[in-house]
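Only a single protein chain was left out; the remaining protein chains are all shown in position.
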Amino acid sequence: MDYSQQQGKLKASIIGASGYSGAELTRLLMKHPAVTLENLYAHTQAGRNFSELYPAVGCDLDFQSYSGQSESDIYFLALPHGEALQVVPGLISAGKMVVDLSGDFRLKNPAEHERFYGGKKGGDHVLQYGMPELFRDAIRKSSAISNPGCYATSIILGLAPLFMDGRRTLTVESVNVTSVSGISGAGRSSKVELSFSEMSGNVKAYKVGCHQHTPEIMQTLGSSTVDPGFRFIFTPMIAPYVRGIYSVLNVQLASPVSQQARCDLYRDFYAGAPFVRLRDGVTEVSHVAHTNFCDISLAWHSDDSLVIVTAIDNLVKGAAGQAVQNMNLMLGLDETTALL
Amino acid sequence: MDYSQQQGKLKASIIGASGYSGAELTRLLMKHPAVTLENLYAHTQAGRNFSELYPAVGCDLDFQSYSGQSESDIYFLALPHGEALQVVPGLISAGKMVVDLSGDFRLKNPAEHERFYGGKKGGDHVLQYGMPELFRDAIRKSSAISNPGCYATSIILGLAPLFMDGRRTLTVESVNVTSVSGISGAGRSSKVELSFSEMSGNVKAYKVGCHQHTPEIMQTLGSSTVDPGFRFIFTPMIAPYVRGIYSVLNVQLASPVSQQARCDLYRDFYAGAPFVRLRDGVTEVSHVAHTNFCDISLAWHSDDSLVIVTAIDNLVKGAAGQAVQNMNLMLGLDETTALL
Amino acid sequence: MDYSQQQGKLKASIIGASGYSGAELTRLLMKHPAVTLENLYAHTQAGRNFSELYPAVGCDLDFQSYSGQSESDIYFLALPHGEALQVVPGLISAGKMVVDLSGDFRLKNPAEHERFYGGKKGGDHVLQYGMPELFRDAIRKSSAISNPGCYATSIILGLAPLFMDGRRTLTVESVNVTSVSGISGAGRSSKVELSFSEMSGNVKAYKVGCHQHTPEIMQTLGSSTVDPGFRFIFTPMIAPYVRGIYSVLNVQLASPVSQQARCDLYRDFYAGAPFVRLRDGVTEVSHVAHTNFCDISLAWHSDDSLVIVTAIDNLVKGAAGQAVQNMNLMLGLDETTALL
Partner (left out) sequence: MDYSQQQGKLKASIIGASGYSGAELTRLLMKHPAVTLENLYAHTQAGRNFSELYPAVGCDLDFQSYSGQSESDIYFLALPHGEALQVVPGLISAGKMVVDLSGDFRLKNPAEHERFYGGKKGGDHVLQYGMPELFRDAIRKSSAISNPGCYATSIILGLAPLFMDGRRTLTVESVNVTSVSGISGAGRSSKVELSFSEMSGNVKAYKVGCHQHTPEIMQTLGSSTVDPGFRFIFTPMIAPYVRGIYSVLNVQLASPVSQQARCDLYRDFYAGAPFVRLRDGVTEVSHVAHTNFCDISLAWHSDDSLVIVTAIDNLVKGAAGQAVQNMNLMLGLDETTALL
């Protein structure tokens, strides 16, 4: 479907528009030249104006309760996990384009879905996993996308060249991941433990070894949590800032590879990726905040191991920005439209 | 009552021990040489251990539900406004010493109490207003104290020499106050608007011209909100930090007073006050954080006006520290015991 | 000069591009449809790439040392105070358009300039004061602009309707201003006292009653610091966040004015101003961060006094955004181009 030839703008709506990802989607779609933002759905905020919650964005649409698709051409879903399952099938049946930011359609394996998300996966509506750097051609041909998780984006992009390069002869023995996320990753929250007074000056790990992005990472790298083929441990934590995920990936290889070969591998792999930047020094969260970039640094190496550091903005490349990047591809537009 | 001569330690309990003021009281009383901390009451947390909420304090008492006084000698109340009213009379009847940190007993005028706190004031249990720098002798003779509000402390101490010096011939025409508070002043809160993601990078005013500490300030300075005798406007705001109140007091005088006379006035007035520090430069919040000090700077002056800046830690001098200071006076101890 | 009719884009350069205002200008001009960013000058960083300092902006120009104007059509100067004086006359002589963000050309009175900036003012190169909401027509006809100070913008826009409305019969007796600024207002600094460890959790006032924006405010409101005609005291302070100025303006009037009349006054005054938003509730810094908006709340009133609260982003509306807004007007473009 090549919307780049189409007359006029597409109509877009956001279901679940009152959270941080929904607000960031609103901000991006308002400025998108190919799209008119039509409806903002958020049942808990129905009747309120978007600008009451997010005055800086400058959008004055009212929130509505969603009660079935309208005349929009494309729907972005930024709902809590479990809720998109109820809505996506109807949208697809009605011929709408869909980008779902939840975890509801990410995992192919129903048992893993049940284990990590605690509910049954929906039917056969398999959506294309929307990581453009890895699946650009498939996304271009899709009309329904499952948008990656924020941690998963920061980790998969850091590891993909080691696992998914067609020519590779590398064998990975183990990957130890520690990620630091800004607190916006927990959503627009009323939990005491996420209050300013509790989180100022605080750092804490959570879901150590059992975060739901683990199977998503394994699946994308061509493995599985049941029989991974290499050791993988992921420790997420939050620190006192709002935006950004910083991942430190310690990789142990089965045999030595030269530093030059690794650099070449990464440069070749991401040659056509406008949002992945291979950085000579060690990247920082502030280098990517409020952008759709994923920065990758090969920060350290020995003969048979390396430390890779990645940085993204969790609300942009880790959510709304990547969703728009996926839409751009589906519409036949330049991947970077409204994102640079 | 001179407890300094008594054998053994007094037993102290805290009612409402799970909030930030209660936790700070716990920390201070644990290290107090004249006191044994007996019971921590907090009905919403009953059964949990204090150290689950505040592991850094190192206290392992369990929270209990309060159901009438026990064997403690002195009770600190750090309850939400309106709840202390139900408890204090019984404690007084039972002969207990009381320090109440709520607003329930601060105002003498029932109409003002109803207007600013939205409920009826209790009966005739008039507690001594516990600002040691102004009412040291009265506090020494008291056994029941109403502890001042945090903003009120920072503002009253900055203004008192102008209003309460016996020899003064100063006439104040107007006082414009703007105060910045750390977010702990809002308590241990689950409000979305006090979450880290909402308050990081944010500053906002609230209750402009109608904060409940206004009548407390006026009453203490010898005036009233009904017929103040001078203009008074108070704008509180919060900024992204945890502890401390910073007040800027713009005072207009009816007639000129020399800078030397003003400095002398403040130095004389606070000559015997161990926690008030007159600072030559402009004080800062970090200068008083985690201390019981109230710093005062005479930051600017013209012939007939001045800008006074004060800084306190809202949880220490603005709450728990001042409460312990009051207890020290009631017990005949050195005012600074366990506070330096 | 109506550049809106011109073929092709204008060339723009920034002198002093390595500071925060310069970087924000770079970000805005990169996306501006009428401009091509040509040269970034910053002698302390000459030879380095812009993206080394500000990787998130995505600009890969190298910093150069400025050694006389080049082929650019318009020059933005974001130099430390005192340095623009040396450069602006040459640019004007060469027929270049200029927007100067320093304080060098803001004050008309040489004595005040010397008192507050500590050096002699330049010659007769009087630049148009670039506050579009007040001087839109004059700016449209200008080719050299002196861009307002950040505090001054937040304060003047909050007060202007009271002073500059042609029909007004209001008489202002006194204005007490307290402003809180984010730390970026101090520039890209290596001072110990602006380090993260010193400023986290800290608030402090500075230059109480003597900030250099005071005469700029008085001059714009039609008064002077020598003989102001009303009392004016300004206390700036910094708090632990990066972007934004929040000003609390306490105004005492000589005679009563109804709240309705005041609201009407402000609405009429800013009827055609796309970046001034009159807010019903009390605005917050987060409502304007990263935008060119100036939010104004009439937060409190009595018969003859009022509290006005304003919020801007100091780097956008307080510096780079307002500079671009001025350029838009000079070029005959829509005032909001590249700013919404």
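We call the chains A, B and C, going by the order they appear; numbering starts again at 1 in every chain.
The rule we apply is simple: a contact is a pair of C-beta atoms (placed from the backbone, for glycine too) under 8 Å apart; a residue touches a chain by one contact, two chains touch by 3 or more.
For clarity, every value in this text was computed on a predicted model and none was experimentally measured.
Only one of A:A138, A:M164 or A:A239 touches the chain withheld from this view, namely A:A239. In the complete assembly, the contact with the undisplayed chain comes from A:A289, out of A:L53, A:L107, A:M131 or A:A289. When the omitted chain is restored, the residue from A:K120, A:K141, A:R231 or A:R267 that touches it is A:R231. Considering the complete assembly, subunit A touches the hidden chain via residues 174, 176, 178, 180, 182, 198, 200-206, 208-210, 231, 233, 235, 237, 239-244, 246, 248, 250, 252, 282-286, 289, 299-300, 302, 305, 307, 309, 311.
Residues 55-56, 58, 200-201, 277, 279, 283-284, 286-291, 293, 295, 340 of subunit B touch the missing chain (whole complex, contact as defined above). Panel shows subunit C; residues 20, 182-184, 186, 188-192, 194-201, 240-242 of it touch the chain omitted from the view.
Note that only the chains that are shown with their structure count from here on.
The chain with its CA mean position farthest from that of subunit B is A. Of all chains shown, the one whose average CA position lies nearest the global CA mean is C. In whole angstrom, the spacing between the mean C-alpha positions of subunit A and subunit B is 47.
Note: centroid distance subunit B to subunit C, computed from Cα atoms, is 39 Å. Centre-to-centre, using mean CA coordinates, subunit A is 37 Å away from subunit C. Shown for subunit B are the residues in touch with two or more other chains, namely 182, 198, 200-201, 240-242.
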